[in-house]
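Omission of a single protein chain aside, the complex is shown with its protein chains in their original locations.
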């Protein structure tokens, strides 16, 4: 499986990250683009292939590790964040990536996902959100809109969907971002931002499942509608969008609304993005299921907070310093020990 | 076990809700007060005892159902929200209550808790937060502050704690409130508010575990410190606190801070609470682990949203109306059926 | 050319093609038609784990086998007589199974260089000599449907996708079957797309006409209607039959049906079906995971609903803790495991019988649960119904062990008269003068009381801690624990009281007994029928309940010199039987993701009895 010719990390190319396994997604699936952007971006990080680990759960999305030529572990449904945590804690030198779906990460795996975020291990979690269960052939997912008609909900779903960035923020995630399968360049940037963030990076990727939920994100990807519906976030930049970039987000008290620049409103009325402002991120996260507001993509939130494995290592260093590096013989012989002839 | 003398609901008293089981919490445990307030408040709701169901997980807190004379189910660790959902869906007429601990609800049961909230079943979830695992004798919990020294973390915990109201808001809860074991009257109000909220009510109750985490909330309950540390929220009222009620919360951009009324600041500078404002609730939720801000108690957030079991019932009614009430014989005989002589 | 019609007793056809070629649909249509015509039939769908693996690859091949017959048959057949192969990959994968001198029908348009290579063919098998032992019909199906639909102005892709209808039409012609049921179905299926109805109908006719007009087929076969018991029939697969069984139990018990579960192959269809029964008042909750699914069901059982959850192996593993709670709480609950290949994720779309140990013994503590298994797709109805009845009567969770083969396979099903199904009595406790005791038991079957929230005066508490006998209070008393462990065990043992005396197929004693459970019944029965026909002294017992075992089983087993237990696992029932009766039962254990072929069992029987 592994190639025995080794390439220096700085000379790696996309092809070095292509594994020998045939890709088995439906032709036209959004996953292909995500795979391609990852394979394109990875050589830029300048670390060698063997230091990447991909951990996934179960789902169409979770087949990802087979197709990228790094270490990979296709595990069980929903548990990838916990398994990845074990990989990272065992060897913090590794660059650990979780690939997961909306069902895998937020339905069965919801708890592991939020706990990973609060622990803030330096792991990058890519959630392919197609708002459907692909692999099990089309049941609604926790991100499907209310009233969704699917195989398991012939009269429409009854669960109000999770809003992934809002949930991540509620779980005190330190990095929350979003991109879209068709935004190839933007996606590469986001992958890069996730990589360089120290702490858990949560990247939601809207992904079209053309078999069971085709067109879910069409309004965000179609040439005609896209500019009016996608808000590209940039740190410290005003939140402008629209074909002419003449629309902006304005805060009316705490209520966000769309304004059109012109006589009434000027650029000064437009909210300026601040990746480090939890409240702005929360406001943005609430755009998701609303028709009157554009869909933000980019980094919603990014702050530095203590990282679990760093603190763990700290404790180990401290313990070794103050108690002395563990010596088994000494240790078991200390305390109430007696001798029998 | 059950008493055979029956009392009309409007004539019930506290004693009617006292079961015949000996209460087995440590003397002085905060749970006693919560039990007492519940038993005191319940007669006010004017429904008969048999229509209350308490479902709990595992933990000291989860012993609660044994002590209240209603229907009760002491289940398994973390699953109470899911079991309660089944109870409610099976019989929406019942008033269903979940009693759970910080470990039960947010560690092993985190996923069920957040899914219950997004589904918005009309269930009242009382989370006794003592920031410790009581029943298993003193390990840190997901709400224990970072660096907490416990049996399982002799050098201090490494996980940034969940902030329960923030997590609930991130999961799109429709009712988020907080109270304290020692605030008996306030607690009764909150129990009442939870009861009357249609949808999932999340009530966090700070509870002192005097064996394994004594004094965790002392600053909120001690006569001397209490007024300066507790912010009692009231809908449409300015957020004032302090012994002289001369301190208030002011929003500096998005950043909350404490101001003292006087020359510099007036009442007009004080943020006014609005239970229906998700952003205000989010800001408030972030006070939790900060030393410079008071701890809000009361209803942080309360809005009406579609309720799962109502919509389910709707579907059933609709289906019966449009497809006709199910007739098994007709149903199995329809479609490709043939006859063999 | 006039049709030369030859009568045959039965035929096994396998349709094979790319995942996108619609083979499952083709097979299902053919089954429906032969069923309506009155044949007995049995089907075996077989599809890849990927939604749509890359076109033309071996991994992407999807197949559907069916046997239809004038006789009462038990299996989808050992080996196909006819293989319809829509592309080179499907020929490659399935040719090895074809009977010697069997018939091959291929879409020759797909035998291009590219697809031959993808399938790993060095040279074109249609042209080299490699298929010379078979009767090969190489037909340009793609071109022919193109011709047939030319004037419809449909996209080429759409027209191309009708080629399965061509193949179907051709098979209908070959086996003298009517087109009407399929045409009718097309009209309903594509009611909003008349163009598609037209295209598919034309393709179907084109296939039929091809048979009729081309001179390559010398004979048409006819399979007479089978002599089935009189009544109304429909074709049904196991998952659907199971769903209907649950529905019937809900109606007969007068308990609302509550289903809590999480999708997983091959059990998801049960959720889908039940969710479509809203007008029967059926409530379904697609939960966040399997644990929440069973938990919600336990809650619903506590509140007095007929509570159901269904899953497959890995999901069953997740449910084991909550199952223990249901045992302790003594609540009625039906848990369905549509087994698939394991361990772990294993072979998710393949069948296996390897979760028997898990069902009987896979929990912490002494945690006995009755386990029942359907034998055929149609039997899933009866078994589901029976599971509900026992769960309620004995206040216990009951596990149903179906499998992928039963769940997706289909057969003609004699529609039961709901009035004649056994009664399901529910005795919710009502307030009385006596103090209510939640763990007071029925004297004969040991079931405890079921008192549901909302009932005046019966407020009580249950839970997962050990309970005191009768009162249900928490008890740490050593003697009480021993007693309760025994009571729970005895209650489950008592389910054996419900069983009819075991029926032995064949003589009551002899050289060899084949003992089967679950979906292996058909293959075992067929094998035993065959060897009995050769005059061998071989009998067959099929177990419906695998826990508890029938009371009379032990005394029957010792009447046979040898015992053979075929299972799609490494010998799980074998171990249980050996431990229970100390008989030297031999296992026939194939774990290949496929149901047994009768021939495989026949061979071993013959070897054993020499």
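Observations, loosely collected:
The letters A, B and C name the chains in turn, as written, and every chain counts its residues from 1.
Assume contacts are C-beta pairs under 8 Å (C-beta built on N, C-alpha and C of every residue); 3 or more make two chains touch, one makes a residue touch a chain.
Keep in mind it's a predicted model, so treat the numbers as computed, not measured.
Checked against the full complex, the candidates C:12, C:170 or C:328 give a single residue touching the omitted chain, namely C:328. Of the listed positions B:26, B:272 or B:340, the one in contact with the omitted chain in the full complex is B:26. From the options B:30, B:43, B:101 or B:142, the residue with contact to the chain not on display is B:142. On the side of chain A, the interface with the absent chain consists of residues 1-4, 6, 19, 21, 48-53, 55, 58, 65-66, 69-76, 79, 82-91, 93-94, 111-112, 115, 312, 315-316, 318-320, 322-326, 328-329, 332-333, 335-341, using the contact rule stated above. Within the complete assembly, residues 48-49, 59, 312-314, 316-318, 320-321, 324-325, 327-329, 339, 341-350, 352, 354-355, 357-358, 361-367, 463-466, 476, 478-479, 481-482, 485, 488-489, 569-570, 575-576, 578-580, 582-584, 590-594 of chain C touch the chain that is not shown. On the side of chain B, the interface with the absent chain consists of residues 22-27, 58, 60, 63, 76-78, 107-108, 110, 133-137, 139-140, 142, 151-155, 157, 211, using the contact rule stated above.
The criterion applied here is as follows: only the chains that are shown with their structure count from here on.
Mean C-alpha positions place chain A and chain B at a centre distance of 30 Å. Separation between the centroids of chain B and chain C, computed from CA atoms only, is 44 Å. Centre to centre, using the average C-alpha position, chain A and chain C are separated by 39 Å.
The multi-chain contact residues of chain A, meaning those touching 2 or more other chains, are 107-108, 110, 142, 155.
The set of chain C residues that touch two or more partner chains comprises 278, 288-289.
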